[in-house]
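Every protein chain but one is kept in place in this view of the complex.
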Amino acid sequence: MLGMAVGLFAAAEFYIPAHEVRIIQEHLLQWGLILAAAAFVLGGVNILQVNYPKIRRREEDWGFKLVLLGGAAVMGLVGIRWHTIGEDPTNGTIAVVEHATESGALIRLDSTRADTLAKIDGKRPIDLGAPGHVTEVSVAPGHHTVKVYMNVAGYGDLAEEVDVPAGGVAAVHGDLALHWGPSGRVYTWIYDYIFAPCNATMFALLAFFIASAAFRAFRARNTESALLLGAAILVMLGAVPIGRAISDFFPQLSDWIVAVPNNAGRRAIIMGAALGAIATSLRVILGLERSHLGSD
Amino acid sequence: MDLATIDLFGHWVGIFLTFCILSFLYKDNPFYKLAEHLFIGVSVGYIVTQQYYNVLEPKVVQAIASADHWYFNLALVPLVLVALLFVRSVSKRYAWIGRYPLAFVVALYAGIQINAVAQADLGQQMKRAMSDVVVDRTNVNTASAKVIQNMPGMSPDVAQKIVAHRDQQPFSSLDDLAGLDTLTADQRATLDEGRGHVTGLDARLAVTDGQIDWFGTLSRIFMVLGLIASLVYFYFSIAHKGAIGGVSRFGVWVLMIGFGASFGFTVQGRIALAIGRSMDILGLDKAPAVAEQIHGPLAALVVVAIIVFGLAVWELRSRRAR
Partner (left out) sequence: MADKPTELPEDRTGKRPRDLPPANADQPKSNLPGARSLKPHWTERLATFDRRWVFLAMAIAIVVPFFAPLNLPVKASPRVRALYYSVESLHEGDVVFLSMDFDPASTPELAPFFRAVALHLKRKGVKMVLASTWYAAPPLVERYIREMVDRPLIGPDDTDYKGPPDRAYKQNVDYVWLGFREGKEAVIAAMGNDLRATFDHRAADGTPLADIPMMEGIHQLKDFDLIITISAGFPGTKEYVQQVQSRYDLPIVAACTAVSTTDLTPYYDAGQLLGLVGGMGAVAEYESLIGKPGLGTQGADVLNFGHLVVILAIVFGNFIYFAGRRQRRKRGQ
């Protein structure tokens, strides 16, 4: 019943331009997003629930399952924004001392961390060198923006505006806070050096399997498979520079294959899939289709 | 800029894991399993934290915390739905409660799907499919610059120049157009390259109305026939015999050419991913100064040596165990 009301409303909203309807639709959509996100959290919990007993019973490959749970625990823990709990960390200080230099004005920079960069008035970054090393930049007296930041992700920034009088020195001391959570240092480290290479290589494996499949499985046994192979080879040649280097005919022919026969077939598939999707959606909304709810 | 030691180490970890996964090409082995399980584990932690901080925290936690009265707040509705959803994983007996949020989500998605698909996939695609079969050549003396710029060998700048010229004096032939004196040498060369009587400029542009683009028209006819034949193949579940059999056989051919094109592109995509890995290891996607510190190729050789040695030991041990 609830499903029917929600579904009918979401479908009908398309035709009703009233403002109130848009607001209700917005709320429904937002709740949908929340539930979708919660489902992922639930999925994560399920994976842990499935794997923990396997470790306890010392089943085959339990060591690897331990790695799995360990990875999840570490990533989950460093994904919490610890630095926002309690006192807000500062990222350094700026102090202006008047009558400290003979001529012009100076900005004196230092940092407690290596690999810190500084930008004055949005100009090219300056490397601040080792911790404690002081860099002096002479500037025109007046208003300046100073930004002290790290070369890598996961730290706070010190971005301040400062007025340096003639003969004054602005001492900028960077003490950038280490951040935790999804933009934090450790989290992005794991993402960059564990998650990303694994994710990318998993898919890169397919290049090798597709080459081997091309050798073993793609045989021109009949007209249909001959057409498929012919089109595939022409498109492959047309998509890379070497096809054009052989003849201009290849890219043009491959464009035509994509634009005409491919589009004709695709369009048929798209229309068919659309009809199917509409039929299924109607069945769901009208309560004729309940398989997603599981059996009693 | 020097790479921090921890990041240098990180790059090596990445190279190690890359080859651990590639070792699957030899066969399933402990190195692959290690990388796979580590990846899945990290992914679980990653997904949960992303979902929390990007969706649940702003939409539920903050929405409730920032409201004037916590008890009169629309954000409580999804909170209750989420709580119901979690009953499923806690208690088997009350798992049926979890059906309500599920019904809500599925129905909502079904609802937004209906019109979207009907309009974008059926309406617009049908409209395009039923547009005029006869394709006229574009009349360079009346068409807008936007249309002209998409012709072979054209660019927005050239189209502007053509429009400027024809408003003074209409073109009498395409050679006239190609010899336009306001064009730069580069533009003229590109324009000449775009000419051709089948799919090129000569086939698609004209100086008067009502000229037919023969190749375009034939392609349109082929497209419409192909679409109808493919639809016939899909929807006539009766025996494909006689005339319908012939049509649906043509439909299969059209679909096969389409699948061939898809396969060609799939090959391109998959190989591109592998190329990406080799760029990463060779350091081509990084600043030269950074790549120099990582010594990617050397690290790769060391890693391969370690994995090959490890695999040899593993093979010997499992052979002995047998």
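Note that the chains are named A and B in the order they appear, and that numbering of residues resets to 1 at the start of each chain.
In the analysis below, a contact is a pair of C-beta atoms (placed from the backbone, for glycine too) under 8 Å apart; a residue touches a chain by one contact, two chains touch by 3 or more.
Note that the structure is a prediction, hence the values are computed from the model and not measured.
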Absent-chain contact - pick from A:V164, A:L227 or A:V258: A:V258
Chain not shown: contacting residue from B:V232, B:A274 or B:I307: B:A274
Touching residues (missing chain, whole complex) on chain A: 14, 22, 25-26, 29-30, 32-33, 36-37, 40, 122, 153, 182-183, 187-188, 191-192, 195-197, 199-200, 202-212, 214-216, 218-220, 229, 232-233, 236-237, 239-242, 244-245, 251, 255, 258-259, 262-263, 266-267, 270
Those residues of chain B which, in the complete complex, touch the missing chain: 25-28, 40, 43, 46-47, 50-51, 54-55, 58-59, 62-63, 108-109, 112-113, 115-117, 119-121, 123-125, 127-128, 149-150, 152, 155-156, 258, 261-262, 265-279, 282, 284-285
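Going forward, only the chains that are shown with their structure count from here on.
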Distance between the centres, which are taken as Cα means, of chain B and chain A, whole angstrom: 16
Sites on chain A touched by chain B in the complex: 2-4, 6-11, 13-14, 27-49, 61, 64-65, 67-77, 79-81, 114-115, 127, 151-152, 181-182, 187, 189-208, 210, 214, 223-225, 227-236, 239-240, 252, 254, 256-275, 277-278, 280-282, 284-285, 292-294, 296
Touch list for chain B against partner chain A, complex: 1-2, 4, 6-7, 10-11, 13-15, 17-18, 21-22, 24-25, 33-56, 59-60, 74, 77-78, 81-82, 85-86, 88-89, 96, 99-115, 117-118, 121-122, 125-126, 128-129, 199, 219, 222-227, 230-231, 233-235, 251-268, 270-271, 273-274, 276-277, 280
